[in-house]
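Mind having a look at this structure? Questions to follow.
Of the protein chains in this complex, all but one are displayed in their positions.
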Amino acid sequence: MLGLNKKDTTLFLIVIGMAMLAPFILNPFPEGSSLAQMFNAGYPDLMQRFVIFGILVIGFNILFGLTGYLSFGHAAFLGIGSYSAVWMFKLVGMNVLPAILLSMIVSGVFALLIGYVSLRRSGIYFSILTLAIAQMCYNLAYSVLGNPSSNFNLTNGETGLQLSLNDPRILGSATTDGALPVTNLFGAAMRSSYQWEAGSWLFTFNVGYYFSAIIMLISFYISIRIFRSPFGMMLRAVKSNQQRMNYTGLNTRPYVLAAFVISGIYAGLAGGLLSSMDPLAGAERMHWTASGEIVIMAILGGVGTLIGPVVGAGFNEYFKNILSKINDDILHTWLSFLPDGLENLLVGFLHYFVGKGWHLTLGIMFMLVIIFLPGGLVQGGQRIAKLFSRKKDGQATPPATQTPAE
Amino acid sequence: MDSIILQILNGLDKGSAYALIALGLTLIFGTLGVVNFAHGALFMIGAFCAVTLKKILTLSSVVEDPTKTDFLGKPLKVATPYVESWFGEATGAALIDWAVPLAILFSIPIMIGVGFIMERGLIKHFYKRPHADQILVTFGLAIVLQEVIKAFYGANPIPTPAPAVFRGSFDFGVLLGFDPNAIIYPYWRMVYFAFSAVIIGAVFAFLRFTTFGMVVRAGMADRETVGLLGINIDKRFTIMFGIAAAVAGLAGVMYAPINSPNYHMGMDFLVLSFVVVVVGGMGSLPGAVLAGFMLGILEAFASMNQIKAIIPGIDQIIIYLVAIIIILTRPRGLMGKKGVMEE
Partner (left out) sequence: MGILEVKNVGKRFGGLQALNKVELDVKENTCHAIIGPNGAGKSTLLNCFVGKLMPDTGSVMFDGQSVLGRTPYEINQMGISRVFQTPEIFGDLSVLENMMIPIFAKRDGAFRMHAFENMFAEKEIVEHAEHMLEDMNMADKREMHAASMSRGDKRRLEIGMCLSQEPRLLLLDEPTAGMARADTNNTIDLLKQIKDERDITIAIIEHDMHVVFSLADRITVLAQGTPLVEDDPENIKGHPKVREAYLGETAAA
C-alpha cells in the first residue's frame, strides 16, 4: 500500500488504528473510578502531546537514528517553530495551516544555517556545536529579543509570546465579545471537543488532537519512505563508515545536511502544532535540557527504528503524567495490604519517585535503557517476542528490510 | 583603566569555577577517554556538601526557657546547636560561621568516594561503547543526581554564607592608587580565586612531580604503551577519576557563598564547562585552565554597559560565540593536541 512493503504497511496500519482510536484506547476505565483518575490518558491536552512529541522525535530519529549525528540542540527548532506560529496568529489570522507552514519554513531555514555550520565537525564536536548554538538562541530569546520595552520584541522574554486583542490579524478575527480569538482550521476550533458518554465511560474527541494525529501520520509515513529509500540507505552508510563513503565517490556532507534540515523541519512543525493547540510560546522550550529530553525520548523508544520514536514519546509523556499524579495517599491505598510499619516505610521510600519526583524515575529508566537495552523499548519488545516465537523460528527477517542495528 | 581592572576581577571568580570544572573534565577525558556529562553534577554535590555540613553543625537541642516567653505568652523555645553546648558557645559559633571552609575537609572524602563509585559502578562499563552512549548515560546520571538532591534539599536555593570575616568588600582600587570606591571587590571572591589557584597548582604539581602523576601523564599520551609496560593503568585512572571529582566538588564547596546552591546549578555550569574544554583544546590541561579564565573575563567584559550598548545581548552569547568560532577555525582548540576525538 502507498509504496510500502507488506511489513511496513502492517506497521503503518497499526499506527493509524491506534491514533484514530486513541480516545478509546487511552480511556479504558469508567469515568470517575479511581483507576480512571490514575491511568486514563484520553483527555485532549495529553493526547495532543503524545502525537506532537511523536512528530518531534520521528524527525530527530531521521538525523540521529540514521546518521548517528547526535544533536544536543534540537529544542531550538521546536522553539523557533512555536514562535513563528504565534506570530502568524498575531499578524495574519487564526487559521493553523499558514501558521504551521511558516513554522516549517522558518525552522527549515534555521536548520540549514545551523546545520551548515555545525556539520563542519563530527562526533562530540558536532554535539557541542549544536548545544552551543541552541543555547545562544535560548539566551537571546530570553533576553534581548524579548525585551517588552524595546521596539524589537520578538519573543516577549520571560512571559512568553502570546496573543493580544491589539494584534493586527489582517485576515480578521471574530472577536465580538472582547475575548481572544481561538486557533482553528477553517472555522473548526482546535480546542473544541465532542464528548460521547457510553454507559459510565466518557470519551472525548478533540479537533486539535485529530488534526495533530493526521499530521503525525503523514510525518510517520514520510519517515518510513525515507528509511526505505536510497537516501535513507546512504544516511545509514554515513553512520556505518564515512571513510568508505568518501572513497566510493559520495560526498557525505550534503547527505547529513539534508537529514539535519528534514529533522529541523519536523521539530519546527511540532513547535507550530504546540502553538496551534495553545497559542503561547516561551523560551524554556528551547533550553538545552529540553533538547536532552528529545534525546531521552528517542533512546527510550529505540533509536534507528521506525516505531521507536512514537513509542518513546508516548511512553515518556504517559509516565510523566501518571507518575506526577501519584501522591502519598494513593500509595497508601495501594500498599494497604502490607503491615503498617512496612507500608509506611515503603511509601516513604516511593515518595521520592512519584509526584514531583517523576524526573528521577524517568532518569533512572533512561539510564537502565542505555545500559541494558541500547536498542530501546522496541528492542526489548523484540526480545520478548523472540522468546515466545522460538518454535516457529526459521524465517528470519532479512536485514535489508529490518531496522538498522544499534 | 579602573573599569578594565574591575572587569578582569569580576571575571576571575566565574573563570576560576570554569577552570576548575574544565580541569576535572579534561582529566577524565584525557585519562579515561570518557565524555562526562555528569561532571556538573559533581560540582553541585560539592556545593551541597557545604550546605550539609552547615546543617549538621547547626543541629540543635531545643530547650524551653521558662524565664522568657514568646508573644503568645508561652515559654520561649531556645535552640542551642550541639556544637555550642559541646565546645562552648564561642568555639561552637565560630565552627558554624566557618562551615564553608570546613566543608573542604568534609567534602574531599565524600567526593573521592562518589568518584570511585561512579567510575567503578558505571563509567567503567562504557569505555568500549561509543562516545554518544557515554554522553547519554552520564547525562542520565546527571539528571538522577540532581533529582536526588532536589528530593532531599528542595528546589529552592539555600543561602550558605561565607565566614563573617570574609563578608563584605574591600576597596581594591586604593591599593593600586585609584580613587576610593573605584574598584570594590568582595573578599570572598578574592578567596575563591586564591583557592582555585592553589588547587590548580596542586593538580599540576601532582602530575608533574610524583611518579603516579608521571604514569598518568604517560597514559594520557599513549595508553597502550604504558599498559604494555605492565603498569596497572586502570587502577590509576580510577584514582584520577576520584581526584577529578574532588576538584569539581571543591570548586562547588567554595562557590556556595557566591551563588546559593540549588539543584540545577550543575547543569547550568556543565554546558559552559564543555565549551571551555573545547576552546582550551580537548585533552589539554593547561588549555582548560587558560580557556576557563579567558572566557570568564571575556564574559565580564561583555556585560559592561558600554559594550552592551554597542552590541545588545552580547553578554548572553559571547562564550558560545567564541566557542563556535574556535571549533570551526581551530578544532584542536587553543592548546589541544591534533586529532583528539575527530572521527
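Order of writing sets the chain letters: A and B. Residues in each chain are counted from 1.
Following the convention adopted for this analysis, a residue touches a chain if its C-beta (ideal position, glycine included) is under 8 Å from a C-beta of that chain, and two chains touch if they have at least 3 such contacts.
As the structure is a computational prediction, the values presented were derived from the model and not from experiment.
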{"item": "Visible chains that the absent chain touches, using the contact criterion stated earlier", "value": "A"}
{"item": "Contact with the hidden chain (one of A:255, A:353 or A:366)", "value": "A:255"}
{"item": "Residue of A:25, A:117, A:182 or A:226 touching the missing chain in the full complex", "value": "A:226"}
{"item": "Contact with the hidden chain (one of A:247, A:337 or A:372)", "value": "A:247"}
{"item": "Chain not shown, touching residues in chain A", "value": "3, 5, 225-226, 228-234, 236-237, 239-241, 243-251, 254-255, 258, 398-400, 404-406"}
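By definition in this document, only the chains that are shown with their structure count from here on.
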{"item": "Centre-of-Cα separation between chain B and chain A, whole angstrom", "value": "34"}
{"item": "Residue numbers on chain B that touch chain A, as the complex places them", "value": "35, 122, 125, 131-133, 135-137, 139-141, 143-144, 147-148, 150-151, 267, 271, 274-275, 278, 282, 312-313, 316-317, 320-321, 323-324, 327-328, 331, 341-343"}
{"item": "Residue numbers on chain A that touch chain B, as the complex places them", "value": "68, 70, 72, 117, 120-125, 127-129, 131-133, 135-136, 139-140, 142-145, 242, 288-289, 292, 295-296, 299, 352, 357, 359-360, 362-364, 366-367, 370-371, 374"}
